[in-house]
Structures are given as structure tokens and as C-alpha cells.
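Shown here: the complex without one of its protein chains, the others still in place.
Naming follows writing order (A, B and C), and every chain is counted from residue 1.
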Amino acid sequence: MPFESKSEAGYTIISIDETRLDASISESFRVYLFDQIENGSSNMMVIDLSLVRFMDSSGLGALVATLKKMGGEGSLKLAAAQPAVLDLFNLTSMDKLFTILPTVTEAIEEK
Amino acid sequence: MPFESKSEAGYTIISIDETRLDASISESFRVYLFDQIENGSSNMMVIDLSLVRFMDSSGLGALVATLKKMGGEGSLKLAAAQPAVLDLFNLTSMDKLFTILPTVTEAIEEK
Amino acid sequence: MTDEKSQTVRLEIDSELANTTLVAMAVRGLCAMTTLSPVEVNRVELCVVEIVNNAIEHAYSSEKGHKVEVSVNLLKSYLTLTISDWGKPMDEGQLGDKNFPVDADDPAAWLCSGRGLPIVQSLMDKVEYQSVDDKNSFTMSKQIRWSSSDLI
Partner (left out) sequence: MTDEKSQTVRLEIDSELANTTLVAMAVRGLCAMTTLSPVEVNRVELCVVEIVNNAIEHAYSSEKGHKVEVSVNLLKSYLTLTISDWGKPMDEGQLGDKNFPVDADDPAAWLCSGRGLPIVQSLMDKVEYQSVDDKNSFTMSKQIRWSSSDLI
């Protein structure tokens, strides 16, 4: 499984050990995130995107689905998005729904 | 024509305005070089390879043919070869036949 | 790319989502022959991935064993990609919308899918869809802007 989570300062930090978050793994990524909400210790999440060079609309869809499922409870922040990923968020206006911070540390510290 | 020549310090400097010296242009390159020998003002030549990122065996063949045609008269030096081009010369032992200098200036100055 | 001659290469993969990366990386390599900037190359990659995935997921219902073809055509001023499948044709009504409306205060309306075609229509200069006989082809073109130094 290319997804991992650890706890830090009250947050669950989820990292993706893949350079591509695309349709071949988006559904298992969504399931992983849903599991975190249902069984995880915390609904305060930071997703570390630092290794992800490429994301497509299905990766974006998994993130939106997770945000919807949280239903306004807790927090889902994104960290360390690379240029192509940022470009995708801006293009699709998803930067309006997601808080994207340059580093995981800044994501944790951000209020 | 992607080949150009100019005179400098008794040498004819020939430059290649292509990133690839491959089979699609090697024969016209050979003809250009033979023309230089037959009609050129000087048989002291420096070939500026600085733009050439890729060379195949046919490019190498054009250079060997030119060196053979010169029959020990004059001089044919190569300048500014990029890593893949140097690698090709080393691999095929053609570094034993050709003098390759880091810059055109050094090729002109080399005795 | 020094003359107006057109150059074409056809790529072909089997209909598996994991194979889309192969097309993406090959197309990235081909983009290095153009004057596209790194940002534009990323966008071309995104578009080709969206349309190849659509062919696999929608035309072939995610079933392996079918052919997806990507024809890449390079002209002096255009890069054209044609993605073809031999599966279920797309309803052309899908092409048209290229907006991304989003209301941060209305989570119920947030879309979890359906962004592929709008992305491609936003990023490409020209988009076309055609079914001829059994073959469905999605064609998209991007202008290759020349820097002034190339206009000599």
C-alpha cells in the first residue's frame, strides 16, 4: 500500500509514497482516507503530497469525496504540493475548498 | 541547411545548428564537409559540436569519412562535445583518431 | 522541427489504468521536441491522462484486453494528440462545459468526478470528438508558441 499515516501534534499525517496520484490508485486512496475518518484516532488530517509529481482529476475527486464525508467536522489540510498539483487545484478552483500549505509543519501550525 | 562555416585564425570553424547529428542529416553533413575540403579556403577545420546533444554511428561515419578524405593533410579538430557525444567517441575508440577540445578557442590554440 | 513537415508517432497500450503512465511519460519525452514550457508540458500530460483514462473507464468499462491508441502529431506550430478506442462511443453532449463552479458553503454540490473533460477543454486550444465505424477518436491540439528568437 503506498499510503501511510502517523500521528503528530494531534494530527494524522498521511503520506503518499507514489509520484503519481492517478486513476490507477485514486479509489484505494479514497478508501484509505474514508478508513481514517471512520477508524482513525483523529479527524484532523494533513496529507503530505511532497512525493506526488502528478495528480489527475480522479485524485482530486478522492480528496473532494473525503472532504464531503467529513461534513464540516475536523480538518483536512494539504501540504507540500508540487507545481503540477498546485496548477490542477487552481485550474479547477479546488484551491477554494482546500487549504494548501508549503510544508507539513506549516499545515500543523496553521490555525 | 543546418551547417555553417566561418574563418578564424587560419581555421575554418564549422558549426552544426541541430541538436541531433543522426542518419537523417549525416549524409548532407558529409557532403558539406567534403565541399569544405574541395572548395574551402583552408583544410584546417574545427567542428563546433556545442549544440549537438545526440550523435549516432552515421554522424561518426561522416566525420571518419572526412578525416580519411583529408589523407593526412591539414587538420580536423572537434570542439565542445556534449557528454553523450563524448561517450560515443570513447565507446567506439574514435577518441584515438580525433582530437576533441572543450571549446573552439582551445581547438584553435591547440598545436 | 525546422520545417513545416509533420511528424507522427502512434502509441498503443492495453486498456489498463496502470498503463496510462506509459503514454504520459512517452508524451512528456516527445514534448521535449517542442517549445512548450515545463508548465505546459505538465498540462499536456494531464490532458492525455484524462482522455486515455476515459477511454479505459468509460469506453471499455475498465475491462482489460482492449486497445487504446494515442497518435501524436508534431507540426511546426501545433501539437496534436488523438486518443482512439474501439469501445462504447461518448455522448457528444459531454463536450461543452468547461467551467468549474464551486460554492465553498454548499458541500452537497461538490463534485467528486466529472472534471476530466472540462480540464481538457480549458487547457487545450482545440478539442474534437469523432466516431467513424468502430473507432472513436478524441482529438486535441495545442499551439506551440514560438519565442521571438525563433521567428528569424
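A few comments on the model shown:
Criterion: a contact is a pair of C-beta atoms (placed from the backbone, for glycine too) under 8 Å apart; a residue touches a chain by one contact, two chains touch by 3 or more.
Just so it is clear, the structure is predicted and the values come from calculations on it, not from any experiment.
In the full complex, the chain left out of view touches B, C. Interface note: of B:S7, B:S41, B:S57 or B:T103, the residue touching the hidden chain in the full complex is B:S57. Although one chain is not drawn, its touching partners on chain C can still be listed: residues 5, 7-14, 18-19, 21-23, 25-30, 32-33, 72, 74. Contacts to the hidden chain, counted on chain B, fall at residues 20, 22-24, 54, 56-58, 60-62, 64-65, 67-68, 71-72, 83-84, 87-88, 91-94, 96-97.
Going forward, only the chains that are shown with their structure count from here on.
One simple way to say how far apart two chains are is to compare their mean CA positions; for chain A and chain B this gives 54 Å. Chain C has its Cα centroid 41 Å from the Cα centroid of chain B. Centre-to-centre separation of chain A and chain C, using mean CA positions: 25 Å.
Multi-chain contact residues of chain C, defined as those touching 2 or more other chains: none present. The multi-chain contact residues of chain B, meaning those touching 2 or more other chains, do not exist; every residue touches at most one other chain.
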